[in-house]
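So, chain A:
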Amino acid sequence: MNVHTYEKIWLVASLFLIVGFIATVVYGAAGAGIAMVDASGGTVDSTSLSENERFGEPGVERVGDGEYEVTVVARQFMYQPDPIRVPADSRVTFYVTSADVIHGFQVVGTNVNTMVIPGQVAKITVDFDEPAEYGIICNEYCGQGHHDMEGKLVVVPEDEYGGDDA
Partner candidate 1 sequence: MSGRISRAGLLVILAFLVPVIVEFRTLAALFGVSLSVGQYLVAVTGLVMAVLLAVTAWNLRAGTTADDHTGGA
Partner candidate 2 sequence: MTSEELPGEELFLDRFPDEAQVVRASLWSAFVALGIGALAGIVQALHRVGYVRFIDSADYYTVLTLHGVLLVISFTIFFLVGLFTWAVTRSLDRPVENIRFTWAWYLTMVAGTVLAGVAILGGFVDSIPISADVLFTFYAPLQAHPLFYAGLAVFIIGTWLAGFDWFRSWWIWRSENDGRIPLQTFMVLTSMLMWYIATIGVAISVVFFLLPWSLGIIDQVNPLLTRTLFWYFGHPVVYFWLMPAYLLWYTVLPSISGGRLFSDPLARVVFVLFLILSTPVGIHHQYLDPGIAEGFKFIAMTNTMFLLLPSLLTAFTVVASMEHGARQRGGEGYLSWLGALPWRDPAFTGMALAGLMFAAGGFSGMVNAGMNINYLIHNTLWVPGHFHLTVGTAVALTFMAATYWLLPQLTRRRLYSRTIGLFQVVMWFVGMVLMSNAMHRAGLVGIPRRTAEPQYDGFAFDAGLSSVAELDAQVAIGGTLLFVSVVLFLGNLIISLLEDPMEGTVDRSLPPALSGPEDSPEVLDNLSLWVAIALLLVLLAYSLPIGAIVADGGLFGPGTESYPVVLSWLEVVT
């Protein structure tokens, strides 16, 4: 097959670019430690969330030194709990599921972002270093009131953080 020299050079350069992109993703996962939302959250019966051990009482729970678990239920058109309060300098694992349709869970201005699918539990772990206030929005169309679906995440200074309850 007759391929022009310039085209060969371009082909090789393209392949380098592609391998380079894959390398950046590998670095992001292995070096920078960015894990993907995956199947580790397990499944849940969305029709009986109120009887579920974890999702029966959505809220914040301290599970270790500087480590917290936040259980969130997304439903038309709100998040529970709201607001979510966690202390600064903490490692927070979110467990998010939906009581009805597919929603999104995005902490605006950060890369905390996941789909919320009924029957599935999205599990994401995030470090919050500094006190701040963030908006939480649903970024997947979920019905006629979709645009009203928002929540708040407050990262309070460590010494002001009262207790487990939000």
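On the choice of candidates, all candidates are chains of the complex that A comes from, given by their letters.
Just so we're on the same page, a residue touches a chain if its C-beta (ideal position, glycine included) is under 8 Å from a C-beta of that chain, and two chains touch if they have at least 3 such contacts; residues count from 1.
These numbers come from a predicted model, not from an experiment.
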Direct contact with chain A in this complex, candidates 1 or 2: 2
Contacting residues of chain A [partner candidate 2, same complex]: 1-4, 6-7, 10-11, 14-15, 17-18, 21-22, 24-25, 28-29, 32, 34-39, 41-47, 49-50, 75-76, 98-102, 104, 106, 108-109, 111-123, 133-135, 137-148, 150-152
